[in-house]
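Only a single protein chain was left out; the remaining protein chains are all shown in position.
So that you can tell them apart, the chains are marked A and B in the order they are listed, and the count of residues begins at 1 in each.
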Amino acid sequence: MTLNSALQQLIDDHAAGHALAQAFYADPGVFSLDRETILDESWHLAGHVSRLPRPGDYFLFNLLGEEIIINRGSDDGLYAHYNVCRHRGSRVCLEREGRKSSFVCPYHAWTYNLDGSLRAARLMDAGFNPQEYGLQPCRLRVLNGLMFVSLAADSEEFDENAGHFRKYLDFHGIEDAKIAHRLELPTDANWKLVVENFIECYHCIPSHPEYCSVHSELKLLAAGAGIGSGPEDACRAYEAEHKAWLERVEALGHPCDEGDFGNGAGMVRMPIKPGYLTESQDGQPVASLMGRFEEYDGGVTVIAFNYMNYMLASNDHAALLRFTPVSELKTEVEATWLVDGKAEAGVDYDPERVSWVWDVTLKQDAVITENNQAGVLSAAYRPGPYSGQEMMNRKFIEWYLEKLAQRAD
Amino acid sequence: MTLNSALQQLIDDHAAGHALAQAFYADPGVFSLDRETILDESWHLAGHVSRLPRPGDYFLFNLLGEEIIINRGSDDGLYAHYNVCRHRGSRVCLEREGRKSSFVCPYHAWTYNLDGSLRAARLMDAGFNPQEYGLQPCRLRVLNGLMFVSLAADSEEFDENAGHFRKYLDFHGIEDAKIAHRLELPTDANWKLVVENFIECYHCIPSHPEYCSVHSELKLLAAGAGIGSGPEDACRAYEAEHKAWLERVEALGHPCDEGDFGNGAGMVRMPIKPGYLTESQDGQPVASLMGRFEEYDGGVTVIAFNYMNYMLASNDHAALLRFTPVSELKTEVEATWLVDGKAEAGVDYDPERVSWVWDVTLKQDAVITENNQAGVLSAAYRPGPYSGQEMMNRKFIEWYLEKLAQRAD
Partner (left out) sequence: MTLNSALQQLIDDHAAGHALAQAFYADPGVFSLDRETILDESWHLAGHVSRLPRPGDYFLFNLLGEEIIINRGSDDGLYAHYNVCRHRGSRVCLEREGRKSSFVCPYHAWTYNLDGSLRAARLMDAGFNPQEYGLQPCRLRVLNGLMFVSLAADSEEFDENAGHFRKYLDFHGIEDAKIAHRLELPTDANWKLVVENFIECYHCIPSHPEYCSVHSELKLLAAGAGIGSGPEDACRAYEAEHKAWLERVEALGHPCDEGDFGNGAGMVRMPIKPGYLTESQDGQPVASLMGRFEEYDGGVTVIAFNYMNYMLASNDHAALLRFTPVSELKTEVEATWLVDGKAEAGVDYDPERVSWVWDVTLKQDAVITENNQAGVLSAAYRPGPYSGQEMMNRKFIEWYLEKLAQRAD
C-alpha cells in the first residue's frame, strides 16, 4: 500500500464531527505530509519587533526543527536566516538571543554581515566568490510590528489578509507596542492537539477556573473560543449581552468588524464580562491605554492570523500566542504580552498583572494537551464526537483533511 | 524475505538446550509476535484486591504499554478499563493510584461511573447516546483475591487452572489476606530474560547469598527454582530431606499436591530448610499464621500461574511476583507481600522482616538481568548451553519456540 492509498483510506475512514484517528496526531509520515501541505507554506508568527530594538539584536526561532536567526540589521531592517554556516555547516549563533555587530561563525570565523551576506572568509581559493555564500535566508514579513517567518510560503496570501488585520493592529497601536513579558512552553504534543485545545472552550469550565472567573458565563458557552465556537442555543442566550456591549462600542466609535478569511484566519471583537474593562484578574486596568483607545470599551479583539497564531488584545494590553510545530510530538507554545511602547514597567504596568490570565491558562493547557497526547497514543484510543462547544474543531478538522486530500489525489 | 520466513529461519537455527538468539531478546518485530502469540492472550496478575479496599479505590496497571485503570466500583465489584477518554482521548486518571467517586476526565469533564459507563457529557448533540461511550473495558478475573487482567484472552484457560490453584489459595487464606509491602522494579530487559532469571537457581549461589542462607543447600541444587529445575543426581541427593519434610506435612494434614498444567502453570510445595519455619532471614515467624495453618510445617508453596506470575507462600506470609512485559526491552517487576487480613502492622508483623528475602533477591535480579540484556545486545553474543540447573529454561524455550512456530506456519 502506498503512502497515498494508506492516507486516502485514513481520510475515507474519518467519521464527520469526530476527532482524528491516532495516525494524524502521532505518525511521522503524516507530519511530513502536514509540512508539505500546510506547515512549510504557512507564515508563522515569530514575535514582536520590540524584541529587537537595536541593530545586531537577534534571537533564535525554532521552526519545524530548524533554528532561524531573526535579527535587526545595521540598516535597521529585519532579517531571518538559517543558523547554519555556509562553509562547513556549523551553528553560527550559539546563544538563544543577544546582540552582535556581525555574525562570526565560532568554527573558522567566516563573518556574515547583519543582512546575512558574507563579509569575510580568510584564505579561500582565488575563484571563491563571497557573494555566493551568504547565510541562507528565510522568508520574513513584518506587519505592524509583528514578524512572520516561513520556510516556503509565497507572499500573496500574506498580503491578502494583511489589509484586514491592519485595521485592528492599527487601532490597538501594535506597531508601537513593547514586550511586557514572554512565556515559553515546549509541549510534548502534536500541533493539531495544541490547536484544537485552543479553539474550543468546552474545557474552560472544568479546566480553567481562573479564565472563567474573568469571562462572562453566557459568553463562555456561546463564544468562549470566539464567535461560532459554541452551539446555536447558547448563542441566542448570549445575544442580548453582546448587543448591549456593541452599542457602547459604537457609541465610542471603536471598530467592531468581523471576518472569516479562510484557512483559520479571521477576526472578531467581543466583550469580556459585564463590568470588566480589560482581561485582568479583577477587570481593572493593568497598563496605559494602547493605540487609539481613549476610553475602555471592555472588549477583547481576537485576530487569528491562521490556526497556529493569534492576538488577543484588550484596550490596555495584548497577548500574542503562537503554537509552532517542531516535530510530530513536539510543539513550541509561546505567549508574548504587549503594552504601550511608552509605558514603563513598575510605573505604568506590572508584568505579572498584565500576564496573569493567559499565563495561568496556558500552563494549564500545556498539561491538558500532553495528557491528551498520551491517551491518543494508546491502542485503545477511538476518536469521539465533538460537542456543541467544539464547532471550531469540526471546522478545523474538515479544513485539515481537505488540505491533505488534495495532496493524496 | 518475509517476517515468517525470517522467523522460521531463526527457529530452525535454534540449537536445542541453548539460550535464544539475540533477535528473540531484542527485536521489536519479535516482540510484536510475542504479543500476538502469547502476551495479549495471557492473564496477567495485577495484584491483590486488598489494594482496593473501598469503592472508588483505583490504581493504574502498566500492561504491554497500556495504562489500565483497575478499581473497585460502588457495587463493590472490581473493574478494569483503559485509561483513555472516549471523547478526545485524554488520560482520565493522572495519578498512579487514589480514590474517586467517579472518573472525571480532566479535559472536558466527561464523567464515568466507577463501572466505566458514561454518566454525563455536557452539551453533546441530541443524537448522542452515552451508553455507547463507556470507558473501554479490559478483561478482568478475580481468583481468591488475586486480580488478573488480559487484553485479549478468553476465560476458558483461566477457569481450567483456577480449580487447581484454588486448593492452595484457599488453604493459605489468600482471599482474606492484606498487603504488607509492595516493591516495583522497572527493569530494562526483555520479559524472557526476566522469566529465565527467575526459573533457574544456577545463579543463586554466585548472586544471592542472602537467599541461599535461608534455603537448604541440597534443595538449592536440586530444586532451587522448583521441582525439576535441577539435575537428576542433585534430585536424588535431596530426596531424603524432602521425604522427611513430607512426612511431617502429612502428619499435620496439610496439602502437598503437585501439578504441571502446561504453559508454565503449575504448583508444588517444598521445605525451606531444616529448622526454618518460614522464608525469613532467621527462619522464625514474621507474622500470624494464615488461612488454615494452625502449626508451622516449614514449607513454601509455589504457584506458577504462568511463566510471568507467581505466588511463593510460607505459612505466615506470601509473596506475589509479576514480570509484566512493557516493550521489547522493558519489563515491570513487582512484588506484593501478603499477610493475614486481620494482622496489624507493628503488632503482628514487621513489613521489613516479612519482605526481607525477596526484597534483597529481586533487587539483585534486576541488576543481573539488565547486565544480561546489555551483553545480549552485543554483536559478539552467542547463545550458550544451559546447565543441569537450568532445566526449566530448556523447557521454557522449547515451549516459547513452539508457540512462535505455530504463528510462523
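Simple rule for what comes next: contacts are C-beta pairs under 8 Å (C-beta built on N, C-alpha and C of every residue); 3 or more make two chains touch, one makes a residue touch a chain.
None of these values were measured; they are calculated from a predicted model.
Enquirer: Given the contact definition stated above, which residue among B:P209, B:G275 or B:G384 touches the chain not shown here?
Expert: Considering the complete complex, B:G384 is the one touching the chain left out.
Enquirer: Which listed residue (B:F103, B:Y133 or B:Y202) would be found touching the missing chain in the intact complex?
Expert: Going through B:F103, B:Y133 or B:Y202 one by one, B:Y202 is the residue touching the chain not shown.
Enquirer: From the listed residues A:A19, A:L52, A:C85 or A:A319, report the one that touches the chain absent from this view.
Expert: A:C85
Enquirer: Extract the touching residues of subunit B with respect to the undisplayed chain.
Expert: Contacting residues on subunit B, toward the hidden partner: 17, 19, 196, 202-203, 205-207, 221, 231, 368, 371-372, 374-376, 378-385, 387-389.
Enquirer: Contacts of subunit A with the missing chain: which residues?
Expert: 65-67, 82-92, 94, 104-109, 121-125, 128, 133, 136
Here is the rule we go by: only the chains that are shown with their structure count from here on.
Enquirer: Between 0 and 180 degrees and rounded to the nearest 5, what angle rotates subunit A's CA atoms onto those of subunit B?
Expert: Rotating subunit A by 120 degrees superposes it on subunit B.
Enquirer: Find the geometric centre of each of subunit A and subunit B from their Cα atoms only, then give the gap between the two centres in Å, rounded to an integer.
Expert: 49
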